[in-house]
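Every protein chain but one is kept in place in this view of the complex.
Letters A, B and C mark the chains in the order given here, with residues in each chain numbered from 1 onward.
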Amino acid sequence: MTIIKKSVLSMGEMASGAKLTVPVYFIKGTGDGPSVYIQANMHGAEVQGNAVIYQLLEQLKRLSINGDITLVPYANPVGANHKNGEYTLGRFDPITGVNWNRMYHYDESQIDRFVETLTSEDQVEIDLQFQALLLDGIAQKLDHNQYGLTTGQRIAYQLQKMAHQADLVLDLHTGPISSKHLYCPEYAQGSASYFDIEHTILIPDSFDGAMDEATFCPWWHLSKKLASRGINYQLRRESFTVELGSQELIDLDVAAQDAKSILSYLQYKNVIDSCEFTPKEITRYACYLKDYKAFYSPMGGMVDYLATFGDVLKAGEPLARILRMDNYGDGDALHYISLDHDVIPILHFASASVNQGTELYKVFSKYFELT
Amino acid sequence: MTIIKKSVLSMGEMASGAKLTVPVYFIKGTGDGPSVYIQANMHGAEVQGNAVIYQLLEQLKRLSINGDITLVPYANPVGANHKNGEYTLGRFDPITGVNWNRMYHYDESQIDRFVETLTSEDQVEIDLQFQALLLDGIAQKLDHNQYGLTTGQRIAYQLQKMAHQADLVLDLHTGPISSKHLYCPEYAQGSASYFDIEHTILIPDSFDGAMDEATFCPWWHLSKKLASRGINYQLRRESFTVELGSQELIDLDVAAQDAKSILSYLQYKNVIDSCEFTPKEITRYACYLKDYKAFYSPMGGMVDYLATFGDVLKAGEPLARILRMDNYGDGDALHYISLDHDVIPILHFASASVNQGTELYKVFSKYFELT
Amino acid sequence: MTIIKKSVLSMGEMASGAKLTVPVYFIKGTGDGPSVYIQANMHGAEVQGNAVIYQLLEQLKRLSINGDITLVPYANPVGANHKNGEYTLGRFDPITGVNWNRMYHYDESQIDRFVETLTSEDQVEIDLQFQALLLDGIAQKLDHNQYGLTTGQRIAYQLQKMAHQADLVLDLHTGPISSKHLYCPEYAQGSASYFDIEHTILIPDSFDGAMDEATFCPWWHLSKKLASRGINYQLRRESFTVELGSQELIDLDVAAQDAKSILSYLQYKNVIDSCEFTPKEITRYACYLKDYKAFYSPMGGMVDYLATFGDVLKAGEPLARILRMDNYGDGDALHYISLDHDVIPILHFASASVNQGTELYKVFSKYFELT
Partner (left out) sequence: MTIIKKSVLSMGEMASGAKLTVPVYFIKGTGDGPSVYIQANMHGAEVQGNAVIYQLLEQLKRLSINGDITLVPYANPVGANHKNGEYTLGRFDPITGVNWNRMYHYDESQIDRFVETLTSEDQVEIDLQFQALLLDGIAQKLDHNQYGLTTGQRIAYQLQKMAHQADLVLDLHTGPISSKHLYCPEYAQGSASYFDIEHTILIPDSFDGAMDEATFCPWWHLSKKLASRGINYQLRRESFTVELGSQELIDLDVAAQDAKSILSYLQYKNVIDSCEFTPKEITRYACYLKDYKAFYSPMGGMVDYLATFGDVLKAGEPLARILRMDNYGDGDALHYISLDHDVIPILHFASASVNQGTELYKVFSKYFELT
């Protein structure tokens, strides 16, 4: 029987002195498999990952566990608790506007120094030393610094400290109104087929502050550097941002499906000792991050979103039509929006009301089948 | 061929001096039917009414019009344009918190004075004089007053000035995530069956600041007062708040259906000279306003809404289950919410994340079939 | 040496499960004086009352206490912790827009019933029974009710339960940008001169949901009813809303002065056994609530507030000038705002940027000296 250990992490204090905490669930494995870190709800409105962690725990209870597993729901309680009107305003710090998922730490300059001063070419040794370096970097940031940390840095660094201790990292997010999709580092695309997710965005090794990048970029850069020095090194760390669908929704039944999709990946990686999880036989499409395009509204108005997620939208077919009642009678009250090439729509904006320049859709513009 | 006259009303000035305007569409009828006033989007996020007005205009273009029809989309541009995060924060003035649909004017004390000084018992004459009284009341409010008006009063009074000139008033709203439903004054329940709407809330004659009340309460009170004096008077004015479904959505195809539902009512009232619109044969349920109950969350948490709108939910059956991952392992991670009597759920909160005390559901608690 | 007992009250749960609590400080008096309830920060941005409670506690520590004293800082942690941008959005529930200080409970209809069924004409007995009635009303509201309470009701009722147990109630607020002023029930104007506050608004006995009204209206109505029955009864309960100046400010030195002002009132009421506190010799002005007027901006624009708080502004003298750079060159870039009669400005809006209809100033329009 799996033992789930629970602890609580302090993540911030509000003006009234209220302390916000985060529950951390830990399962000790036999040590025969890689370790995993899974977090959810870094963006306040993207709550479905909490339900997926619930369903994962319900499954893990009865499974044999090889690798250590850490699960962190409600990763960012400041974001999760911030309402504006009926909705949760949780993509960014309401005071500063900074995206909560752009505050992780990575100092690329340390790679060169690390490789130059390397005393062993043994992979296990390299891994240990490099992980120690990453953890030390975070510890330095969290350590006493008289000028302090921003609200978001304090949260991000505490999470990152746990994530750096794992071999595999899953950051559970959602889109606004969205189909499921996966952010996957280019080198790990072989793993994408173990998730029951039809659309994968392949991301390069440039760091932009997100959790997945903060945990795979260092190792990817390290492996490239070692390769350039002729040192044999196997890049085994993987990090994914798993986009579970739409925000502002909890569906425990869908979460049970998503938990199985994640368990299929964990079984493939030998984190769990099981053969019961099989990825769905579906056609999987991918595109490179540079081809994952945002379409911004050419006008203000109210939008009837027309395109179906996941299906190819042919050039010239409408993504959406925009209602402009103020033009009725003496102008065009309906504007159809389309592109001059085929795309696969993945998600659209959460509201029908848009300003000129609001991000209407995100689409795969140069997609290909993932094999 | 119907002529649609367009004009523009000034509704407010912002800090930069930007003027917000509202388009007003007017169709002059033959004069053989009652006049109608239809507005939409008084609450910023409740946009679907604009699409319904679009579809109404598209239909009215080709129909024969008896009564004058005034249609006002985007009735409250201050609300419609106010974003907080991705969503429209439009139920209340973002500065004061006052609900935009609680600022209309009605001075009940004028009824007694009016009836006491009545010089004729002829209905046409009474109607004319009473309408003049109502319009004069609004004019006094809008007239120069050195202390001024609030932002919401200025908007509400300008709309009310148009509404008071009509015999029938439709205020198009939506719920948060909601089925269609109708607010109908108790005396007009015979009209409710002409709308393709399954659920009707019957409201009494107490004024709480809303448009429908502001336009039917005076006439209802007048008719009661006249009856108490033994004067024969037929109450013919009607006002409805039509709840079109969920907020934050534009769907022009659904709007075409809703336009037909409204045209069915207008045909019944002889506003249009037509016999093509037939109300759907559906079972219609009603409840009194006092039995239209809000259920407030007994705890903070993340909600998986379970109950289906419009179906009877039996006593003890779950409305929702609330996820509390912080209790996983050492408490109840899932809480089921139910009531001890049968209800019909009509709408639920727009977000999965709730504080203790957030309105989770609204339900018909003592419902009956509307015949 | 005064013993200060501290307890903690649970005031709400957020979506992440975080519990918000409120510290309650209680000092047991000798019983020779009336009991007092003091709370602060019901509106989130109105924080200075917390500092005043700090300074009160620092003083009370060394004083002799006759009446029981309950002090509640951070009365509404949901409001206090709610940021939008840099500022605290705390006047109303961010989800519903309802003003946090309009949710207290009072059922006026119970007065008649209470007086009709009175079994004694003894004041002490009447007081005890009536207090029990009020407390029972709150208990009924807080008791299990399957439809639940709103977030604000749960907070308000818990506070009101404490307030109803006291003879004297002080609710510490602030204006936006404001001079100090006092809301005082008309019958208690003799007490106003014991506060070091120059401007007093005299309020009638109509209940609008605020804490002061919720605690003095019942007793005022009771005393009127008893008087109408010829029963001798002394109205001794008093409640004040003390407006400490501007919101979004903590100043511990000013708070020490305000604590002395409150102690002067408590000494006058014999709550503390002291003679060291003397109210300042200042001219005090009052006006009736109906003459405490809000001035709404006649246009959108950016405001240079000119009038000095507390000084008489002569008819025709400018309250403010509004900059409209969009009119520069082809219109009036500067608009001067004035009134046609003398007023005393008390507070103005918190921001320079206003919409048409924003409340610019609040002024005493028919003021008189308080003697």
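One rule holds for everything that comes next: contacts are C-beta pairs under 8 Å (C-beta built on N, C-alpha and C of every residue); 3 or more make two chains touch, one makes a residue touch a chain.
Source: prediction; values computed, not measured.
Undergrad: Of the residues C:Ile38, C:Ala51, C:Leu149 or C:Val169, which one touches the chain left out of the display?
TA: Answer from the full complex: C:Ala51 touches the omitted chain.
Undergrad: Among the options B:Pro34, B:Gly85 or B:Gly152, which residue touches the chain absent from this view?
TA: Answer from the full complex: B:Gly85 touches the omitted chain.
Undergrad: Across the whole complex, list the residues on chain A that are touched by the chain not included here.
TA: Answer for chain A: residues 12-18, 78, 84, 91-93, 95-99, 146-154, 293-302, 324-327, 339-340, 353-359 touch the chain left out.
Undergrad: For chain B, which positions touch the chain that isn't shown here?
TA: That gives, for chain B, the contact residues 14-18, 20-21, 47, 74, 77, 80-86, 88, 94-95.
Undergrad: Which residue numbers on chain C touch the omitted chain?
TA: Residues touching the hidden chain, for chain C, are 4, 6, 21, 23, 25, 44-45, 47, 50-51, 53-54, 57, 73-74, 80-81, 83-91, 176, 248-252, 302-304, 321, 323, 325-326, 328-330, 333-334, 349-353, 355.
Here is the rule we go by: only the chains that are shown with their structure count from here on.
Undergrad: With chain centres taken as the means of their Cα atoms, state the distance from chain A to chain C in Å.
TA: Roughly 47 Å separates the two chain centres.
Undergrad: Name the residues of chain C that each touch 2 or more other chains.
TA: 14-18, 84, 95 - these are the residues of chain C that touch more than one other chain.
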